[in-house]
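Of the protein chains in this complex, all but one are displayed in their positions.
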Amino acid sequence: MTNESTSRTLTMAQAISEAIGMEMERDSRVFYMGEDVGKYGGIFSATTGLLDKFGPERIMETPISETGFLGTAVGAAAEGLRPIAEIMFVDFFGVCFDQIYNHLAKNTYMSGGALKFPAVITTGIGGGYNDAAQHSQCLYSIFAHVPGLKVVVPSNAYDAKGLMIEAIRDDNPVIFMYHKGIMGLSWMSYFEGSTNAVPEESYTIPFGKANVIRQGTDLTIVTLSQMVQKSLLAADKLAELGISAEVVDLRTLVPLDKATVLKSVAKTGRLLVADEDYLSFGLSGEISSIVAENLDTLQMKAPVLRLAVPDVPIPFSRPLEQFAIPQVDSIVDSARQLMNAKAFK
Amino acid sequence: MTNESTSRTLTMAQAISEAIGMEMERDSRVFYMGEDVGKYGGIFSATTGLLDKFGPERIMETPISETGFLGTAVGAAAEGLRPIAEIMFVDFFGVCFDQIYNHLAKNTYMSGGALKFPAVITTGIGGGYNDAAQHSQCLYSIFAHVPGLKVVVPSNAYDAKGLMIEAIRDDNPVIFMYHKGIMGLSWMSYFEGSTNAVPEESYTIPFGKANVIRQGTDLTIVTLSQMVQKSLLAADKLAELGISAEVVDLRTLVPLDKATVLKSVAKTGRLLVADEDYLSFGLSGEISSIVAENLDTLQMKAPVLRLAVPDVPIPFSRPLEQFAIPQVDSIVDSARQLMNAKAFK
Amino acid sequence: MEPSSEKLLWMYKTMIEIREYEEAMVKVYLEGKLPPKIQKGLAFDIGAGPVPGEMHLAAGQEPVAVGVCAHLHAEDSVVGAHRPHHFAIAKGVRLNEMTAEMFGKVTGLGRGKGGHMHLFDPKVKFSCGGIVGAGAPQACGAALAAKKMGKDWVAIAFFGEGAANQGAFHEALNLASLWKLPVLFVVEDNSWGISVPKSMSTSVASNADRAAAYAMPGIRVDRNDAVDVYMAAGEAVARARRGEGPTLIEVKTDRYLGHFQGDPEAYRPKDEAPTLRKDDPIPALGAMLRSRGLLNDETDAGIRAEIAARIEAAYEFGRSSPYPEASEALQHVFSS
Partner (left out) sequence: MEPSSEKLLWMYKTMIEIREYEEAMVKVYLEGKLPPKIQKGLAFDIGAGPVPGEMHLAAGQEPVAVGVCAHLHAEDSVVGAHRPHHFAIAKGVRLNEMTAEMFGKVTGLGRGKGGHMHLFDPKVKFSCGGIVGAGAPQACGAALAAKKMGKDWVAIAFFGEGAANQGAFHEALNLASLWKLPVLFVVEDNSWGISVPKSMSTSVASNADRAAAYAMPGIRVDRNDAVDVYMAAGEAVARARRGEGPTLIEVKTDRYLGHFQGDPEAYRPKDEAPTLRKDDPIPALGAMLRSRGLLNDETDAGIRAEIAARIEAAYEFGRSSPYPEASEALQHVFSS
């Protein structure tokens, strides 16, 4: 490298707003729309400081009209602009999903490739701070299920910056989902591992490359977003118990890096999926099926174990929420359970 | 049985409207809302004849305001009525999903069980008749992914009647999804196996009981809805090739009858999932993971095979659509492939 | 329809109860959320303390709640939004159970599962929710049920001026008018949708002007005044009970506190809230009651003491009630 890179420690929120700001400076077609993204700087601080820098024409405050402004993003993207639109909480997708999955995601296909839709949708996900059933969901598997959307779910500031720049430069719709509990907000406790060294300069992280964030030999924990941080803490505890866990951070769900998962599971023979989404018909099933589909080459030492929200709405009360959302200790317990299990011989 | 039961051959559409009519007669709290459900009798004939019988107060024509009338169903159900609301095509769920998954599905939970929401949502699913990307989807796994909804996906008239009566009597929100290509409509080709003998009297089919609709020994085809009919035809062809396929019709996704799937796969050692939904992050992953999670008791003879729409929007053009949606021949081919595969030894 | 002395007193008392409830919550909510007992570096921890999660308080917005609910019975339905306490209290929601819910306790309205934004009290037909605009069609459902059952019950959807730009508003108002449903849509115009002023969210000065788009009456109440709201709502409720259909009412009101507790309010002119408090509707109604001889220092003190006791009891109930068992998380997904 000829350039000397300087890096500072940033929170994930700072990394994200920095990435957006850099791309807005670089490309005048990029603009941002959403609720409370201006003076407030975004409820989860994804746009802090950007209004002052770019003004209200490019950091556009919207009414509470998600269908209205997401449809606006669809139309603007078709014209060659590069909108970023924020759905404050992913939980609100139900009022505007049509614009996303029937139009933004499909118009390139339906036009036979004649049109591009370079739009990014940013949104806050996850629970753990008692915001209850309508403000604590992950739902990424729904976005990953419908074709035509790329789905990005970073676990730390470094990745978030590189993935955000990649997202803005991608000519396709990307949904960029940040877990509130790793943003490093001043008003919510967060996992400190998510706040890390971030180079000042611009860089991209390619989609579809999972990150083996910790090497191990006994079992593979496939995970993403905040759960990566929980899994790393769990891996520390497991190491004390003599169990060597490999942690795979998926980073993006679409594209999905099955090869890295497969390689890791081939090595360890055990798979634990650690997920904050609802258990059934979602991410953990998709990851498990990587094993099921590769029983010809994989020699599993134990059945796959899925740890996720047990198909209940996220409850408000602290003990209930802690029970419903997988915690560091439940990852540890599941890993131990996995080490004691046996596959059919 | 003391009662003599009379049965006639009905199309699935006839069975559904008969079931609705019988329950409306039995229980004055039941009413139906939707677009074109009155004089038209429902675009997919789910309400044929009901307006004449019950009048416009109970067969309520709505504006094209899905959020409006689904929210109305939420409010009416809380008051003790038993609304049935039709979303003409499931593809339109994106304009109104909020009312369904954030309210209808969660209010019982959030009220700690204090409130019941006895509502049924009916909707048409599936492709195969060139209605393209916004009118041909299945999407059942999205409804099955979010907690609080029961999901019913019948494959034939007999089941449809029993499941619809069960749905209307259930005190919880149920989404009842009928594939257009098995309704027996006079304007769309359909699979004749779906039109079968239906008793005149009232009966229910419990949720969560998959139906082993054809016995076999070599492989298990787990499937649902129209794909059941395709799988049965494929099983006939496979029999000619000396392959004995067991066909499991899931009937409901929530609750999901994992035990029946497991029992069948334990017997055959091979699993093919035949699904018309998108491949990734959905039904076929969930079913595959039943195998992955039971590697301690299952001795698989081959890896699991998933046949589904390969993560593309449903294309309009006939050859493309036939390619994208699994057909009888692709089920046959997949089954043969499965018979030639080997699990790790 | 002028309010009777009884109604005036009820509105006065209820406004005090709401205000005191909210002011008490301001304090309780902060417990355990400030340094040094939280993660190092944080200014505030939303998930800590006895009442965690978001908290939207309604101090200043009492008139709209009492002015409308003064016309209601237990059988009438109220659907609130994310800022629900004033409506809940005015509708007669059980205060102990409501408070326990916000403490996440098993004695709460929803056994601790719903929390502050999701309060359900079937006994007085109160509900609310955290998705902006979603309540409007649900109120139509309650109104439709009343109509189908041949009752003269009405339903009220309360929501903010920000919510009036959500598609659900449009669909609900159209349906209500088309089906002549006994429902009132009551817009609380507190000028703000979080940090967004009405002028940046709403293309029309008054939402009352949107009523014509649905051929229904639209009324703008221009003062944050319980009696003014009472009079506007009275005629609308009466119309609804007579089977003459819905009404849209927008009430000018004031949000004294942040959007949620912990809101830095950097977007808000520093002196706005203090200035607004000069027009506090509670002393205003108190003065009117005094001028009519319905209140004096002594009765006022009595009212306040009684309310203070009730509120203290409610917080004490919430605080001292037990948490649900963790495994209760798995229950009540479906009712059986």
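In this document, chain identifiers A, B and C correspond to the written order of the chains, with residue numbering beginning at 1 in each.
Here is the rule we use: contacts are C-beta pairs under 8 Å (C-beta built on N, C-alpha and C of every residue); 3 or more make two chains touch, one makes a residue touch a chain.
For clarity, every value in this text was computed on a predicted model and none was experimentally measured.
**Q** Please provide the labels of all shown chains that the missing chain touches.
**A** Taken over the complete structure, the missing chain's partners among displayed chains are A, B, C.
**Q** From the list C:87, C:103 or C:169, which touches the chain that is not on show?
**A** C:169
**Q** For the chain left out of this view, which of C:200, C:308 or C:330 touches it?
**A** C:200
**Q** If I consider the whole complex, including the chain that's not displayed, which of A:171, A:200, A:296 or A:329 touches that chain?
**A** Touching the chain that is not displayed is residue A:171.
**Q** Can you tell me which of A:20, A:37, A:73 or A:198 touches the chain that was removed from the display?
**A** Of the listed residues, the one touching the omitted chain is A:73.
**Q** Go through subunit B and note every residue touching the omitted chain.
**A** Here the touching residues of subunit B are 35-36, 38-40, 43, 61-65, 67-68, 91-92, 94-95, 128-135, 186-190, 310-313, 315-324.
**Q** If the hidden chain were put back, which residues of subunit C would touch it?
**A** Residues 165-171, 173-174, 177-178, 200-205, 209-210, 212-216 of subunit C touch the chain absent from view.
**Q** In the complete complex, which positions of subunit A touch the hidden chain?
**A** Counting over the whole complex, subunit A touches the hidden chain at residues 31, 57, 62-63, 65-81, 83, 95, 98-99, 102-103, 107-116, 147-148, 150, 171-172.
The criterion applied here is as follows: only the chains that are shown with their structure count from here on.
**Q** Look at all chain centres (mean of CA atoms) and spot the one farthest from the centre of subunit B.
**A** That would be chain C.
**Q** Roughly how far is subunit A from subunit B, going centre to centre by Cα mean, in whole Å?
**A** Centres of subunit A and subunit B (C-alpha means) sit 31 Å apart.
**Q** Where the CA atoms of subunit A average out and where those of subunit C average out, how many Å apart are those spots?
**A** Comparing mean C-alpha positions, subunit C is 35 Å from subunit A.
**Q** Among the residues of subunit B, pick out those that touch two or more other chains and give their numbers.
**A** Residues 67, 95, 98-99, 102, 109-110, 147-148 of subunit B touch two or more partner chains.
**Q** Could you list which residues of subunit C touch at least two other chains?
**A** 108, 110-115, 118, 129, 131, 134, 167-168, 333
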